[in-house]
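Following: one structure in structure tokens, then a few remarks.
== chain A ==
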Amino acid sequence: MRNRYRAALRTYRRPAFLGVLIAAGGWLVMLGLMIFLSRLLYQVPDAPEPVQNQMREARAPQVREVQLTVVSGCMGFYSFVLLSLVGAGLSIHLKAMLGAPTSPLVPGLRQTHLALAGLMIAGVIGVLALAICCGPGLGVSPLAVVAYLLAMLAIPAFLAHWRPETLVVMVIVMPGLVVTRQGRAFIWPPSTPVTIVVLAVAIGCLVSVGMRLARFNEEMHEFHLRIQAGVSPRATRVLGPPLGDIRYWRGVGARAPANLLWRARHWHAAWGTLWLAPVTGLCFGATTGFVAMFLWHFSVRDLIGSPSLPYLAVIPVVGVLGQNRPLLMQELLRPQSRSEHVRAVGAALATATFLCWVSILAGAVLTCWILKQEDPSIEDLWRPAILSLSCLLTLFGIVTWPYRSAFIYVCYFGMCGVIGSFALVPMPLSGHGFAIASSALALAGVFLIRRSYLHWVNDEVDWNSDVWSLLRSWRSRSAGAGSPR
Partner candidate 1 sequence: MPTEGRFRFHVAPSSGVPIYRQIFDQVRAQIATGRLTDGDFLPSVRQVAGELAVNPMTVSKAYSLLERDGVVELVRGHGMRVVGRTLRQRQSADRDEVVRLVRRLVKRGRAAGLSPEDICALVNAAFEERHHERVRPHTQ
Partner candidate 2 sequence: MSEFVLTLNNVSKSFDLKSVLSNVSLAVAPGCVVGLLGKNGTGKTTLLKCALGLLKPQSGRIHVFGEPAWTLSGEAKARIGYVPQTPALYPWMRVGQIIDYQASFYPHWNDDLIERLRNGWGLDPSDKVGPLSVGQQQKLSILLAIGHEPDLLVLDEPAAALDPEARRSFVRTVLDLVGRGRTVLFSTHITSDLERIAERIVILERGAIAVDEDLDRLKERVKRLHITARTPLPAGFSVPGSLRLERNGTEALVSVHNASPEMIRDLESRWSVAVDVEDLSLEDIFLEVTRA
């Protein structure tokens, strides 16, 4: 007899959740790295032993303070990332599972999935709350911890259910808010009324989503806002950009434009207006600048020297991920050579990415100028800009690589780890370290872009493959080559 709960649990084995697992792993690694680095900062130089002990004792409270700051900061941030991924992921998955046309007719499907999701939420919150409360003795009330953790899970779940687009904004705003709460004082006993309110909001979000899902049917207007619910190409358009730039279509007409840039624009017009990229960029840049200066009390120099700017290179690249690629195959039948078409598509994506990145920088700089009336000097700016550009090249190369699925998550979090490690140690923006880092990243980026271009042009790309099938085909090809004929 098959067990329905086991079957429902098995549906969670999907490539999208691989990212969540890697995120959890990645952040765990980063946490360890940060703790390790903090200890490294307070290394005692070689000295006779009594001197060393003395120095250690003298530094002990500072060390402890920094460690606790790091731990609570990271745990706060780490919990947020993990919980928001879990919350949003659960919500999206449930919507997909319960939103199929036949799902309302399968007896007990909704109850099973909701029960399983409830168990998972309880488990994750329970484990994290336990870890924080029993951890470095922060001395917070368990109720407050549970309330905040639940809120960090429930609000993304709520947003993912109703308006998946807002998740992107939330990823920027909420970390800032979470970290500022902890930035003020690392022990943050929130007052009881605030805790109750937060708990109420969290429970409200969860209950409302649960109730909607329990009766999920086609009449509900959020039914059609599913993410990858079925195999029809229509369903995957949800996160894609809106229908193209109509004015542009009217102007272009039937003839294929001759020039590469025009072709790139033409291609991009089918996928959404080009203005989305710089506008998004400005918003991100402005928000980062605002959060840094207003809430974190960074000075301009701190902002420019912080790892935020290179890290933000990721954001325009994530926008490229949302491009709907399967249709590229049909476009290849148009009357232009394959390499021309690939170049045009690549140029379109690269333009969007670059515009976005430039606007992020512009947004951050503008915010500094508006808020503090001081503009960063060119000397301050050019090094982080170059480092960020190199990161951008590498990330762009990764994202245009045909076999991206799980691989992109690994690289993304890998890069976060690298950049995050600069959080405690000031970025080596001077001298050899900077030159080496930038050129290495830039070369890697150029290499990846060239490889993926060649791959798109010369090889037949299998749209449904992922890294595992690629490895399998490599293995079989090498095995086949070795077998005697």
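In this text, a residue touches a chain if its C-beta (ideal position, glycine included) is under 8 Å from a C-beta of that chain, and two chains touch if they have at least 3 such contacts; residues count from 1.
Here is how the candidates were picked: all candidates are chains of the complex that A comes from, given by their letters.
Predicted model, so just to flag it, every value in this text is computed and none were measured.
By the touch rule above, chain A in this complex touches candidate 2 out of 1 or 2. Listed in rising order, the residues of chain A touching candidate 2 in the complex are 2-4, 6-8, 10-11, 14-16, 96-97, 100-109, 112, 217-219, 228, 230-232, 464.
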